[in-house]
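Subset of chains shown; positions unchanged.
Letters A, B and C mark the chains as written, and numbering starts fresh at 1 in each.
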Amino acid sequence: MSKREAATENQINDALNDLPGWSLVDGKLQKTYKFNSFAAALGWMVSAGVEADKMNHHPEWSNVYNRVTVTLVTHDLGNVVSTLDLTLAKKMEALA
Amino acid sequence: MSKREAATENQINDALNDLPGWSLVDGKLQKTYKFNSFAAALGWMVSAGVEADKMNHHPEWSNVYNRVTVTLVTHDLGNVVSTLDLTLAKKMEALA
Amino acid sequence: MSKREAATENQINDALNDLPGWSLVDGKLQKTYKFNSFAAALGWMVSAGVEADKMNHHPEWSNVYNRVTVTLVTHDLGNVVSTLDLTLAKKMEALA
């Protein structure tokens, strides 16, 4: 599941079934997380960031106060959703 | 609850009832947390650290892999457990 | 310098002289930081985030890999740059 290759439509749809709150927006995987506090949001970014860096696959994400919006896409495959994006989204869910 | 004053034995015992895994060790409040991963441990330290710094009350803590051992005591009151320590322990529990 | 009030044009211009890389973009204070690695970028976000939360004044910021774009504005004063924004920008510079 974590090779760097484009995900099929079926793989994406299957994954989205297990990824509450995630959706495809302009061909990218996206979710806005809302935490109880800025402290909780920043701590989650650190946990997720450690995992992302270990995959050498980094999110585009923005934060204001207790919200974090994450956008996942694989640039070096031509801005498609890849199996790496699906894996990272699942890790992010597990840590949230 | 968050003034900087020594906690009474009653206050400490009441608080410990709501603080699973915490105990008094050598007159200090202590718990060892075990997380699912190093990533989760580090993220929690960040969340708890943000809250601690806002209280201007910092833990003594150590980490190896997925474990974090926290020791709370108030130095400027003569190394006693204070109401600040109880407040910080509760915040740490809420974030864990 | 850290009351929550609109900054005058003079205060903003004076502050920008000491804030290399920061500029006004659509009436907000903005800078894109580039670090040596994702690890360094995330660590800086944590340092700056701790300071921001202590001021109860939070940045809008986004990260991709080793870049962090920060936007500072004070919402509850009608989206103007305030003295708090100038203070936070200076803290961010000191930590970078």
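Please note the rule applied: contacts are C-beta pairs under 8 Å (C-beta built on N, C-alpha and C of every residue); 3 or more make two chains touch, one makes a residue touch a chain.
Since we're looking at a predicted model, the values are computed, not measured.
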| request: For this file, with 3 copies placed, note down how many copies the whole complex has. | output: 4
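Criterion: only the chains that are shown with their structure count from here on.
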| request: Could you give the separation in Å between the centres of chain A and chain B, each centre being the mean of its C-alpha atoms? | output: 32
| At which residue positions does chain A touch at least two other chains? | 38-39, 42, 45-46
| task | Quick one: which bits of chain A touch chain B in the complex? Just the residue numbers, please. | result | 37-40, 42-48, 50-51, 95
| said: If we count contacts the way the header does, which residues on chain A are in touch with chain C in the complex? | reply: 38-39, 42, 45-46, 49, 52-53, 58-65
| task | Please give the residue numbers of chain B that touch chain C in the complex, ascending. | result | 46, 49-50, 53-54
